[in-house]
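Only a single protein chain was left out; the remaining protein chains are all shown in position.
Moving on, here comes chain A:
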């Protein structure tokens, strides 16, 4: 029996070894694919995290670029979710296997800068005198650090409140007026809660908490959200963070809050099946929601506390980064693609296909966008909310490299609310744990 056990372990090991080798082989072929040599074009490998319909839209964009010129051939390679893609990049960064261009989510910004393997696009902007003022100001605000544009904004989204208009009418609420303040939100949720239907739900995901704090002008970490220097302490457990936690806690206690877990699909299913009448969602999910929900869908701004000034939203989504240790030609190719992807036409098509923002507001004048907005007037709300955002440290978003860990801590704290934890204590604990992560990170960097 022992023999059998050892035998099977060895088999499993062999199998495991084989799989990892084939995977590597596949990646290598991807990275050094042949067709470029045949056509004499410079190959630009592009790692991204867009799956499903988003990937189709992205491939169309890339094909259009490849057909538009003769010199460069961009090859898109799907690498899993944002987190997975970043992990993979991490293993090859600085080597020959590294992709020329990489899509990285917004909270990976600081991590990428610190990695030391990237080429800031600012150099190309300066060299060419490229006019970045054509971009949405809030987007530039997020992705530039100390005046340097490190990466090219690409797919951007913000959070919005999505509500069930039919349920609003049934509850005697005005379906054209979405709740703008916490007390309006609570009242609406109370009116909407009936039988199996709850009033409101927030996904247990750090991003929504960050956004709700920023909407009131609150910071996430010190040093002006880490933009005036290295952040050393989490400050999201202040008044603004407490407002958010109190809101969740109060609504949960009143029975008007629906806990939809950590999975986006579960939250959307809960909304579409009528388990909850209002949710927070990404602006990129709005179109899909309108298409799929069996009722009228309304879109509104993020609510803020009654006495708070509305600051606006932090830009979410991802940007395109250029690798440093690649040939000059490849860098040029990546830059050409980035310029193409941010052009008004490309962004208009991208906005229509995916629901992500156009980083270039001129895209909203394009006919396809005008037509789309006539059909889906809700999409305009998402754009307006971004346009009305004040550019400051809060809406600029926090810049820390331990963001994924900070998010886990916040999610944990959110979940503990449903178990009756005290909001301030839960927040303090999350902040303390984030501080520890910041401390370890500082120790690594020798500070």
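What we mean here is this: a residue touches a chain if its C-beta (ideal position, glycine included) is under 8 Å from a C-beta of that chain, and two chains touch if they have at least 3 such contacts; residues count from 1.
Basically, contacts and distances are computed from a predicted model.
When the listed names "Glycerol-3-phosphate ABC transporter permease", "histidine kinase", "Na+/H+ antiporter subunit G" or "Vitamin K-dependent gamma-carboxylase" are checked against UniProt, the chain not shown comes out as "Glycerol-3-phosphate ABC transporter permease".
Among A:60, A:140 or A:412, only A:412 touches the chain that is left out of the view. Across A:262, A:390 or A:424, the single residue that touches the chain missing here is A:262. Considering A:204, A:311, A:354 or A:435, the position touching the chain not shown turns out to be A:204 (whole complex). Touching the omitted chain from chain A are residues 1, 4-5, 8, 10, 13-14, 16-17, 83, 87, 90-91, 93, 111, 114-115, 204, 259-263, 266, 269-270, 273, 275, 401-402, 404-405, 408, 411-412, 415-416, 418-419, 433, 437, 440, 443-444, 446.
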